[in-house]
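Only a single protein chain was left out; the remaining protein chains are all shown in position.
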Amino acid sequence: MTWLIIPIIVLVILTVGAAIYAVVTKNLLYAVVSTGLISLGLSLFFFILQAPDVALTEAAIGVALTTIIFIITIRNTTQYEDEENDNSAVKGGSND
Amino acid sequence: MIKKILIFILLAVVGYSLVDVFSYIPFGEHRDTVGDFYLQQSPETLKVANTVTSIVVNFRGFDTLGEVTVLFLAALGLSSIMYRRKRKGEKDVRAKKPSSRILQVGAQIIFPLVVVLGAYVFIHGHLTPGGGFQGGAIIATASLLMLITYRKFKVNHNTISWIESIAGVAFVSIGMVGLLKGMSFLENFLPTGELNSLLSGGVIGIIYVAVGFKVAAELTGVIDTVLLNNRPDSNNENN
Amino acid sequence: MNQLLTISFYGTAIALILIGLYAVLAKKNLLKIVIGLSIIDGGLHLLFVAIGYLSNGTAPIFSPEVVGQDMPMVDPVPQALVLTAIVIGFAVTAVALSLVIRLYRHHNTASIDQIKNLKW
Partner (left out) sequence: MVISPVQYIALPLMAAFLIPLFGKINKDLVRIIPGLVLLYLSYVSVTLMMQISGGTSIVEVIGGWSPPWGINLVFSPFSGFLVSMMTILGFLIWVYTYNFKPEVDHSQTTKFYTLFMMLITGTVGIVLTGDIFNLFVFLEITAISAYALTAFYRERDGAEAAFKYVLIGSFASFFILLAIVILYTQVGTLNMAEIAQKMPGVDPYMKGVILLFFFIGFGIEAEMFPLNGWAPDVYTQAPGPIAAIFSGMVVKAGIYALVRVIFTLFDVPEVLNLLLIMGLVTMVIAEVIAMRQERIKRMLAYSSIGQMGLVLVAFSIGTKEALFAAIFLMFNHAIIKGALFLSATYLVYNSKDKEISDMNGIAKLMPFTSFIFALGAMAIVGLPPFAGFWSKLYLLIAAADAQLIAVIAIILVISVIEIVYYFRVIHRMYFKERISKVEIKIPTLNAKFTLAVLALVIIVIGLYPDLVSGMIEQAANDLLDKQNYIQTVLSLR
């Protein structure tokens, strides 16, 4: 596993960085995409940890399906966290 | 502001305790766990090459039954939460504008390939990495592709609920057969075959195929529900 | 060397848990909260797989190349449990998101501050 040390460190930075960005950014779409990136990083982690089954599951469910559901939700709700420059989001809903 | 400080104190406490606890848990060392027993029994008794599969389907098969149920309930709960009464003449609308020709042709080519890939993954679940959940998720991704590309592509809810029911009933019935034969629930009652051949592992392969169908149907149902309810709202909804 | 690996695996997992926790506690936006929940989930899964790892172990699959050689294998149990946990996590996320959509439809906002029919 020694030769893997550089890729692992890159992966750590990528995953943690994506997590921080996902929390900090105001644009929810970017946040969701970085959540997908975290899942991608995790699935590579699982691969390195000799867990191909888990890696495959995380790739299929975490990277693909979760991200898609998040994106659909954003399309239905709002794209920005503070909702003031919320012009591009599909407006739906009413005050009832 | 006080709230922020409290949050950071809480995070510091949780973080410190986690770091402290895990500093006592060595990484990459061998521990005496039930895993050793599974690693020994899986190739010898069950003739299943993939030990994770034999744990998921046989040793801890009850967990998997519960897990399939969780997904089933999520699909059900989702459509219950998102449910709304249709107005007269209203149709399920998803489309705003049609997608490009290239995307359509591409989706037509890719769709069967991805479905075959998914089926391959769950049929070979006991031999190679992957299995019912992974294969099912892959197939769901394929139908997602069709849903997005073809605005008129409709998931047939009848078919889905049939697949889901039959696969679920197959899972429970296979478990019941063991019970009826005087053995325990979910026990393997078929010959186990030879290690690393397609027909090895007795009921494990069959159950994982059922799980694959069920997961594919459930995940497709989840995505379709979320997509379908994607319509602007009306005022007379809350009644 | 081993220390570095320990830090990278356990450390990433714990970092993810803390970051997710921060998002859940500090953020006002419902979607951000759900994102936080799924980040915590990811950290826990990594933690789970990491405790089952064995140095120089192979994946717990007796493929034809491995059979007969006495290779050390990683613990398969945490992997099986994580499979279950991932699927459950997805189910919970999906339900939470459907609730977000419904709340947005009803209140036309996704901010906790403005949804206060019940006391928070």
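All chains are identified by letter, namely A, B and C, in their written order; residue positions are counted from 1 within each chain.
One rule holds in what follows: a contact is a pair of C-beta atoms (placed from the backbone, for glycine too) under 8 Å apart; a residue touches a chain by one contact, two chains touch by 3 or more.
Being a predicted model, the structure only gives us computed values, none of them experimental.
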Which displayed chains the hidden chain touches across the whole complex: B, C
Sole contact to the chain not displayed, among B:61, B:118, B:135 or B:201: B:61
Touching residues (missing chain, whole complex) on chain C: 17, 24, 30, 33, 37, 40-41, 44, 47-48, 51, 77-78, 81, 84-85, 88, 91-92, 95-96, 99-100, 102-103, 106, 115, 117-120
Those residues of chain B which, in the complete complex, touch the missing chain: 17, 21, 24-25, 31-35, 37-38, 41, 58-63, 65-67, 69-70, 72-74, 76-81, 83-85, 161-162, 164-165, 168-169, 172-173, 175-176, 178-180, 183-188, 237-239
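Keep this in mind: only the chains that are shown with their structure count from here on.
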Higher-contact pair (C-beta pairs counted), A-B versus A-C: A-C
Geometric centre distance via CA averages, chain B-chain A, whole Å: 19
Inter-chain centre distance, chain A versus chain C - centres from mean C-alpha coordinates, in Å: 11
Chain A: positions in contact with at least two other chains: 51-53, 57, 61, 65, 69, 73, 76, 92-94, 96
Sites on chain C at which at least two other chains make contact: 5, 9, 22, 50, 52-55, 59-61, 73, 79, 83, 86-87, 90, 94, 97, 101, 105-106
Chain B to chain A touching residues, read off their complex: 50, 52-53, 121, 129-131, 133-134, 137-138, 140-141, 144, 219, 222-223, 226-227, 229-235, 237-238
Interfacial residue positions of chain C with respect to chain B in the complex: 2, 5-6, 9-10, 14, 17-18, 21-22, 25-26, 47, 50-55, 59-64, 67, 72-73, 75-77, 79-81, 83-84, 86-88, 90-92, 94-95, 97-99, 101-102, 105-106
Chain C-facing residues of chain B, complex: 3-4, 7, 10-11, 14-15, 18-19, 22, 25-31, 33-35, 38-39, 42-43, 49-52, 55-56, 60, 63-64, 66-67, 70-71, 73-74, 77-78, 81-82, 127-129, 133, 195-196, 215, 222, 225-226, 229, 233, 237-238
